[in-house]
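Beneath this line is the structure, given in structure tokens, with notes to follow.
Only a part of the assembly is drawn; its chains keep their places, and the rest are absent.
Residue numbering begins at 1 within each chain, and the chains themselves are lettered A and B in the order written.
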Amino acid sequence: MDAALQVLDLLGIAVFAASGALVASRKQLDAVGFVLIGMVTGFGGGTVRDLLLGRTPVFWLRQPELPLIAAAAALLVFFFAHRVESRFKALLWADAVGLALFAVLGAEIALIAGAEAWAAVLLGTVTATAGGILRDVICNELPLILRKEIYITAAAAAALGYVALRLAPLPRDVALLAGIALGFGIRGAAIWRGWSLPAFKPRPARDYPDAR
Amino acid sequence: MDAALQVLDLLGIAVFAASGALVASRKQLDAVGFVLIGMVTGFGGGTVRDLLLGRTPVFWLRQPELPLIAAAAALLVFFFAHRVESRFKALLWADAVGLALFAVLGAEIALIAGAEAWAAVLLGTVTATAGGILRDVICNELPLILRKEIYITAAAAAALGYVALRLAPLPRDVALLAGIALGFGIRGAAIWRGWSLPAFKPRPARDYPDAR
């Protein structure tokens, strides 16, 4: 991985680790809990991508600076999040940055590993969403993925946009930035303006028992 | 994989993807959400099997028709499920078909990959149940696996029956059909007639704090 990818990767890990720590703050965990949840969130998407592709040992076992970055981001949240006006808003925005970064990076790493274009789009989407799903499931929170605003769509659009631009005669870094801007723009607008796509309209509620 | 296995595999992916989309319908997700949850459900069991065996890249990254089938099944549910009388019953029956198919297929693929008979029974059971567990956990639903009716048992019986018949001097396709019929018969009867096995009988409730 060259310098540009490495920087984006570190940034994605840091913001996703911070998002994990923000959920840990809601659960009132101790500092070690912040670090573990931060690592699970920061490494989860890339870990699933590496496992699906068979790239083992997975990436964060080969670079000691990655756990340090994730731990530092989680501890910053542990010590300073009480000063944040709304930790939930901070969570949404940190997650949005990570979503856009990892969708594009996941797609690029899949392409480097030899995946076809369609598979790279899927793997980018998985890389972007798996860390947040793991965070929410382990912490027993309602997954962001289930919120009404556009979420998976933003990840899929970023990965698809990036892979499409890679097929064009453009410098790679232009495609990287465009894909990230597309994903963050869609997800950011969804948070800010409440954007959503047409959702499934059920019949009246008796149609489906209240399983929970 | 020969034609018979391929057909059963496509069918299993389609019905499990539809079951995932039916849970997505309860969560009122948008079309992209239906597709992602459909893929997770349709590919989840086989993905866990492949990872445990070390067969990477996992199967659905090597066959572009599989994501197409899963997406098509999920979108059919998105557009037409509002016409279904009871989406919850449809979910139960789609899940039952997938459970029986994947228990037998998962066991066969494990045998092909060189697993011993006992390991193939376990892997068949895991293949049949992991996709539905992922679907329910990601969607924050009470897992079908925890319902009172026979569920895991049907998957284990299908895998065990299939592997046992494979040791007999029978054509493989007879064993395939018999295993699937066994699994679907048990699970179907459990849904239809409320069959269950003797469950653990706890003492009065104060014995276990209400952790949730």
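In the analysis below, a residue touches a chain if its C-beta (ideal position, glycine included) is under 8 Å from a C-beta of that chain, and two chains touch if they have at least 3 such contacts.
Here the structure is a predicted model, which is why all the values come from computation and not from measurement.
Visitor: For this file, in which 2 copies are placed, how many copies does the full complex count?
Guide: The number of copies making up the whole complex is 3.
Convention: only the chains that are shown with their structure count from here on.
Visitor: How big is the gap, in whole Å, between where the Cα atoms of chain A centre and where those of chain B centre?
Guide: 27
Visitor: Show which residues of chain B lie in contact with chain A when the two form their complex.
Guide: Its residues touching chain A are 24-34, 36, 39, 47, 51, 54, 56-58, 61, 64, 67, 78, 81-82, 86-88, 137-142.
Visitor: For the complex, give me every residue of chain A touching chain B.
Guide: It is residues 51-54, 115-116, 118-119, 122-123, 125, 129, 133, 137, 142-143, 145-146, 148, 150-153, 156, 196-203, 207-209, 211-212 of chain A that touch chain B.
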